[in-house]
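Following this message is one structure expressed as structure tokens.
Only one protein chain is missing; all other protein chains are in place.
Order of writing sets the chain letters: A, B and C. Residues in each chain are counted from 1.
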Amino acid sequence: MKIQHPVYYGDYLQLPKILDAQAPESAKYGKPAHDETLFIIIHQTYELWFKQILHELGSVREIMLKPFVPSTDLSVIHSRLERIITIQKILVEQIQIMETMTSVDFMEFRDYLVPASGFQSLQFRLVEATLGIKPQHRMEIEKQFFNSRLNPEDRARLEEAEKKESILELLEAWLSRMPFFDFEGFDFWGEYSLAVDKMLDHDQEIISANPGLSEKLRQMELKNLELTRDSFSVLLDGHKYQELVAAGKAKLSQKAILSAIFIHLYRDYPALQMPFQILNSLVEIDEKFTTWRYRHAIMVQRILGTKIGTGGSSGHEYLKSTTERNRAFLDLFNLATFLIPRTMTPKLPDYVKDQLDIVYDSFQS
Amino acid sequence: MKIQHPVYYGDYLQLPKILDAQAPESAKYGKPAHDETLFIIIHQTYELWFKQILHELGSVREIMLKPFVPSTDLSVIHSRLERIITIQKILVEQIQIMETMTSVDFMEFRDYLVPASGFQSLQFRLVEATLGIKPQHRMEIEKQFFNSRLNPEDRARLEEAEKKESILELLEAWLSRMPFFDFEGFDFWGEYSLAVDKMLDHDQEIISANPGLSEKLRQMELKNLELTRDSFSVLLDGHKYQELVAAGKAKLSQKAILSAIFIHLYRDYPALQMPFQILNSLVEIDEKFTTWRYRHAIMVQRILGTKIGTGGSSGHEYLKSTTERNRAFLDLFNLATFLIPRTMTPKLPDYVKDQLDIVYDSFQS
Amino acid sequence: MKIQHPVYYGDYLQLPKILDAQAPESAKYGKPAHDETLFIIIHQTYELWFKQILHELGSVREIMLKPFVPSTDLSVIHSRLERIITIQKILVEQIQIMETMTSVDFMEFRDYLVPASGFQSLQFRLVEATLGIKPQHRMEIEKQFFNSRLNPEDRARLEEAEKKESILELLEAWLSRMPFFDFEGFDFWGEYSLAVDKMLDHDQEIISANPGLSEKLRQMELKNLELTRDSFSVLLDGHKYQELVAAGKAKLSQKAILSAIFIHLYRDYPALQMPFQILNSLVEIDEKFTTWRYRHAIMVQRILGTKIGTGGSSGHEYLKSTTERNRAFLDLFNLATFLIPRTMTPKLPDYVKDQLDIVYDSFQS
Partner (left out) sequence: MKIQHPVYYGDYLQLPKILDAQAPESAKYGKPAHDETLFIIIHQTYELWFKQILHELGSVREIMLKPFVPSTDLSVIHSRLERIITIQKILVEQIQIMETMTSVDFMEFRDYLVPASGFQSLQFRLVEATLGIKPQHRMEIEKQFFNSRLNPEDRARLEEAEKKESILELLEAWLSRMPFFDFEGFDFWGEYSLAVDKMLDHDQEIISANPGLSEKLRQMELKNLELTRDSFSVLLDGHKYQELVAAGKAKLSQKAILSAIFIHLYRDYPALQMPFQILNSLVEIDEKFTTWRYRHAIMVQRILGTKIGTGGSSGHEYLKSTTERNRAFLDLFNLATFLIPRTMTPKLPDYVKDQLDIVYDSFQS
């Protein structure tokens, strides 16, 4: 390697471009509003971070597109997902910078920004699409906001991205390929099913004997327990689970979700440590975006009340509606329902254990 | 002052008591669960912080109970409220410690804790009551949880606290005493009303001319604007506002809310700087508890799914229902609706300004 | 006001420019390093935030340049300083994003970045200069790094900024203009001096009687107390204090520091609430940059060990040397030395109190 040209800080970061990209509208109208600069800069940093997140997600997609994901790539996937989470923490924290702008400060320039709106952030939609949010997952009101907000070129880019395999779909494929459904001479899922029954019977006893519940609450709890029983029976019935998926109530297939459960239950084995951490990271990414949407909606309400925002629209309902909805990995988030106590978890036969394990000392020369 | 006795760290903090107060139930059953210690200790730190918050709120109440709150006490109130907010940040952050406990770890000891439940935290209820949440503000399901959860002694203490004047009520009184309703020879609220009309007409123009809105969205926005107009007309009509309060849709009286608006609009005057900061702190305290409830509900869902928790009940619906509801200072949170741009804010006559101001150089000897 | 042209999100934020400004050097050499994108983007966000900080500091300077700072401007100054602090929190937090890049990842592109170096960030030097760091405050090694690092144009801009009045100098002027040095018929500083003696005598008793100190430690403490006595005697002697300033051991004049002490002691009076908060904000700004430098130095050590970084130099000593040094408001940071307990604080005569106070009820029509 030969260094061919010297690189300088300002040129490398293209600072002349970056630092000359703030042109407040209020100044153009002869009424410069001090806080508009903040408004521009904070959004620019958000967009830079979205670009970084897309960079990480893109590289994760590429790895997961391989027909066989090499074991040494799993920690690469994991560390890139963890980086996204670290970035998301900052996205959430940054809202407090925006909150230093009061309602009255904001109104000084709000009117100049019609019809600009955060709904026009292509990159944020690309992030959602890459994770796994498809048009059919979005609510009617959300789609309306898009149709009138994204420009044709951006809409085309989004549609293209939505057609590609998302991380969710690649996860589905990866989990479905795993060999946890049928062990020779070991009926794992039969044993799991027995353990579940035992656990739920035990829960029922607890509810029935609980001195802290009024009769009304007890009935509520027992009804709730029945719903949990139903969830398990659907989980373990391939046909019923398929109906759930068809009805849009689950995104992952039965095979994929069973693999995820297996990984959770035996996560301490070397072969499953990294898969376990990857599943957790994906849930955390959803989680952080949910928190971000929630904090963002609260901030908007605090600055605007019921008044219109930039873009000349209120978008309240939209903001609230997406807070919880746009979780790509909702099935994983809800996985706790299907986990059972360690003491009840089926013991694995040795030949299965051996395959999940590495005996460290064995590779000694 | 004479130091009468030496004080040692461990004795001063009563560490023998504090550090001997962790007795995991799982150990009593001969099945010690590693994570139960965490579960106990984190709840103990929460309770210690609740005690500290009650200490601060109690001192604020005492100051606000004075028939005339001295101006030098306002910064004391403010700094104590800000301390509460700083503590609340930690309460929220701490949830990530709890999140290091996985579902499977939790199930190892959950069953031993029947019917213990976080709903039995007397101190948290006292905090809510001291801020301003009265029984009539609580939902039916929330009350049910109480009736069967708090022990008689604790219930009595809570009821007693609910009878006392809350910070919300003291704030109401303080704001209502302020002299911003009727200035001699200056029809402030008339001018404000004109400014509001101008602002809303302007908003209407923006919505109508906005190229970024579909016809459907435009109609939605215009309807929304009419609702905002209605809000203002209620605000400025003593009789209608009283009906709003009677219907439980507002907690503060018209007088109080008008004072709050005045303070927001003229917050830069020395006389109003501290009142403005106090109003903001109260909203922030609500805000932080809302975030805490939200994060707490998410964490529970992630650890339990739809299964029962400690206490042998799920409490999901309860947790979700209170997230947004239990804001004592909701009227202040929604205040942005009633603020108008600085350029439209009525100019104050000099004699009013003088009363709000301090001419620093004047007190020179 | 008439909206003359529609504004769209992407155009408004100049996203085509912003999002096209990442050109990894490693790709130019045909060896694209995944993490170089992160390296570029995080530095770009830093530079955007530095621009925002300069925007805020610039506006604060402008207000403070007024021969008489209007009382209503003080809360503007304060809220802008607080905004800077909120941004700084993010600057510090962001370091954890950088920390997701491991040593091995970094080495994949480090070599392509010669001689680019963070020492070439003009904006960061401008921030320091605007706060109050002048060339004479910088260490020799720091200057060497500059001389060879900043390009001539940037150096010129920095030198120009260093010639302007800094916030520190404007603070000096503002504090010195305050009327707290000579009250008619009330020898404030004489009383303060008596209180100080009383306090230190008391401290001496405590040290002498402390059962928790070995003889060696007791002597150390007594010596330390003598140094504190000396500090006070210098503080109250205009001539000696002037020598301290001349020797570069203090930056603010005696007059300014005495005003700052007065503000601290009587901060609860309406006239002093905002000045008190402003002083605190300035210390906090210093503090946050100190933390940022410290965390930055630690991160570099963790990624590089003793190896050279980008720019082909190590810069360790430089990084460590500036951590604590570049505090513009060190005198305010150390102010606690000169504060006395509330019970010992001189009572102000009524006519002084009246000037510091606002009797809220008095401006009622």
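List of remarks:
Just so we're on the same page, a contact is a pair of C-beta atoms (placed from the backbone, for glycine too) under 8 Å apart; a residue touches a chain by one contact, two chains touch by 3 or more.
Quick caveat: nothing in here was measured; it's all calculated off a predicted structure.
One of C:K66, C:K164 or C:H202 touches the chain omitted from the figure, and that residue is C:H202. If you put the hidden chain back, the residue from B:Q44, B:Q219 or B:S233 that touches it is B:Q44.
The chain omitted from view is touched by exactly one of C:L158, C:L265, C:L282 or C:V352, namely C:L265. Although one chain is not shown, part of chain B still touches it, namely residues 1, 3-4, 6-10, 12-15, 17-19, 21-23, 25, 29, 34, 37-38, 40-45, 47-49, 51-52, 55, 59, 79, 82-83, 86-87, 89-90, 93-94, 96-97, 100, 111-123, 151, 154.
What chain A contributes to its contact with the hidden chain is residues 1, 3, 6, 8, 68, 71-76, 177-179, 182-184, 202, 206, 209, 211-212, 267-271, 273-274, 276, 352, 354-365.
Considering the complete assembly, chain C touches the hidden chain via residues 31, 103-104, 107-108, 111, 114-117, 144-145, 147-149, 202-203, 206-207, 209-214, 216-217, 221, 224-225, 227-228, 231, 264-265, 283, 287, 290-291, 294-295, 298, 301-308, 311-314, 333-343.
As a convention for this text, only the chains that are shown with their structure count from here on.
Taking each chain's centre as the average of its CA atoms, chain B and chain C sit 32 Å apart.
Distance between chain centres (mean CA atoms), chain A to chain B: 30 Å.
Computed centre separation for the pair chain A/chain C is 38 angstrom, with centres defined by C-alpha atoms. Chain C has residues 1, 3, 6, 8 in contact with two or more other chains.
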